[in-house]
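A single protein chain has been removed from this complex, and every other one stays in its place.
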Amino acid sequence: MQKNGPLALLFHGLVVAFVLAPLVIICLVAFTPENTLSLPTGGVSLRWFKAVFAHPDFVASFWNSIWLATLSATLAVAFAVPAGLAISRFTFAGRDALNALFLSPLIIPHLVLGVAFLRLFALVGATGSFSWLVATHIVIVTPYVLRLVLAALSGLDRSAEQAALTLGASSWTTFRRITAPMILPGITGGWLLAFINSFDELTMSIFVTAPATVTLPVRMYMYATESIDPMMAAVSALMIALTAAAMLVLDRAFGLDKILVGQR
Amino acid sequence: MISRPSSRSSSPWLLAGPGALFFAGMILLPLALTVILSFRVYDHATGIKDAYTLSHYIAVVTDEYYLGIFWRTLRVAAMTTLICAVIGAPEAYILARMRNPWRSIFLLVIIGPLLVSVVVRAFGWSMLLGSQGLVNQALQLVGLSPVRLLYTETAIVIALVHVMLPFMVIPIWTALQKLDPMVEAAAWSLGASRFTALRRVVLPQVSLGMLSGCLIVFGLSASAFAIPGLLGGRRLKMAATLVYDEYLHELNWPLGAAIAIIVLVANLLIMLAYNRMVETRARRMLG
């Protein structure tokens, strides 16, 4: 394979700088000792990180988001694994429709989903309910899990399952002892991807969260539209660190490019 | 779970049934309710009435204010798509020609930000593009006068390009991965220049990936919320921020619902056209 020329490398350098610039500036500004958004030229300070942890709204929203992401990712797995088995293992009337239904949140703009959920919440009186918020996030993240589960199932050697059957295992034992361990990497990757997507979600959540259930991205959005002080940079830096950690785990375990291909 | 392929059973519905019911209830039902809502009469004093009307749709397609916002949305999304393609295609090609470990590292750098919350990235850009931001400081350093970037369409496009670039790089990268690395060399051996080889051999094979990237980027840009919300300010609205305002500030839900439905239908049309195009092309290529 031909190597990249100097012009190509220069272009590449500019693209990388463009991609990293906003993230780098956040991480720098987060350490400023000043009261305004400025680069920490006169020394480094952790005061704005302390301010974040002392800010009850941010802390509450952080835990909201953690719980929300954990619950919705877990329940998404509970929906996606059986659905994936049904879709990949059986031919039945309505299979394509079922698949399309489960994957539809990927092509419906989150804005539209937010508006639709808001209407549903208003009619059933669910506004402010954390359980209903979890339900909306399950809808948004299940497709990510389902896609990885389907990929894992289609890459599976089915004769291993048949072998277990001929050795006397029941269907359930075969699933528990053979199929599940073999698709576990797909399920774990799906869970993590679902967690991150739920944790980061803003556009849909902003319509359906109530003061008690505000998630971290929604809190940050509200905060950023009203005031500009370096605390926002500190929260952002923390989120970048958290995402980077999750990303490294995902990449080491499954290869990030494989997981993200087609993700939106 | 495991069944003989020929056996007909209710197992698939037992497996997928609960999920299917949940999804139907959480997607189809709310969407239907929203469609109905978009036809309801709204009165500023008394709220939503029981009567039905087309007036919201008519208002949206005739009122200068809304039309202006739609045009801006299309303009910004088209601009973003174009720039993403111009940057993303060469970048994917350069990435594909790198050697490991650089290839993996830079792929991670380019598509990794996808997982960073969009609010964080929008905030980063608002710091870079602000009147005292790094970009203006750099301009002053080289003796140019500072420019107003924040709260302009330019700022929105720059930040959207940043958010959408991975969606352009990923499909092109995937297409390039499927390409036999020797076809380019084969073209050179037949006397093609590097540029001709790129244009005649590489580009046609990745064009579908590029098209898919363009549609995803266009669709997501047109319905983007956080970037125009934070970088466009209160006056520079796009479709998504307009819907947000109608819902949470104006409280005119039916009008907001009508705009949301228009955004949804436009999105679905794009996806449908894309699927049709992919199918025709696949049929042609398979003979």
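For clarity, chains are labelled A and B in written order, and residue numbers in each chain start from 1.
Criterion: a residue touches a chain if its C-beta (ideal position, glycine included) is under 8 Å from a C-beta of that chain, and two chains touch if they have at least 3 such contacts.
As a convention for this text, contacts and distances are computed from a predicted model.
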Per UniProt record, name of the chain withheld from view ["ABC transporter ATP-binding protein", "Succinate dehydrogenase / fumarate reductase cytochrome b subunit", "Cell envelope biogenesis protein OmpA" or "PQQ-dependent catabolism-associated beta-propeller protein"]: "ABC transporter ATP-binding protein"
Per the touch definition above, residue among A:Thr41, A:Ser159 or A:Ser227 touching the missing chain: A:Ser159
Candidates A:Gly43, A:Gly125 or A:Gly168 - the one touching the absent chain: A:Gly168
Absent-chain contact - pick from A:Leu20, A:Ile66, A:Ala122 or A:Met182: A:Met182
Interface with the unshown chain - residue positions in subunit A: 157, 159-160, 162-170, 173, 177-178, 181-182
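As a working rule, only the chains that are shown with their structure count from here on.
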Inter-chain centre distance, subunit A versus subunit B - centres from mean C-alpha coordinates, in Å: 17
Sites on subunit A touched by subunit B in the complex: 1-4, 8-9, 11-12, 15-16, 18-23, 25-26, 29, 37, 79-80, 82-83, 85-87, 89-92, 95, 98, 101-102, 104-105, 107-113, 115-120, 123, 135-136, 138-139, 142, 161-162, 165, 171-172, 174-175, 179, 196, 199-200, 202-203, 206-207, 217, 220-221, 224-225, 232-233, 236, 239-240, 243-244, 246-247, 251, 256-257, 260-264
Contact footprint of subunit A on subunit B as seen in their complex: 1-3, 5, 9, 11-13, 15-16, 18-20, 22-24, 26-31, 33-34, 37, 87, 90-91, 94-95, 97-98, 104, 106-128, 130, 134, 159, 162, 165-167, 170-171, 173-174, 181, 184, 216, 219-220, 223-226, 229-230, 239-240, 243-244, 247-248, 253, 256-257, 260-261, 263-264, 267-268, 271
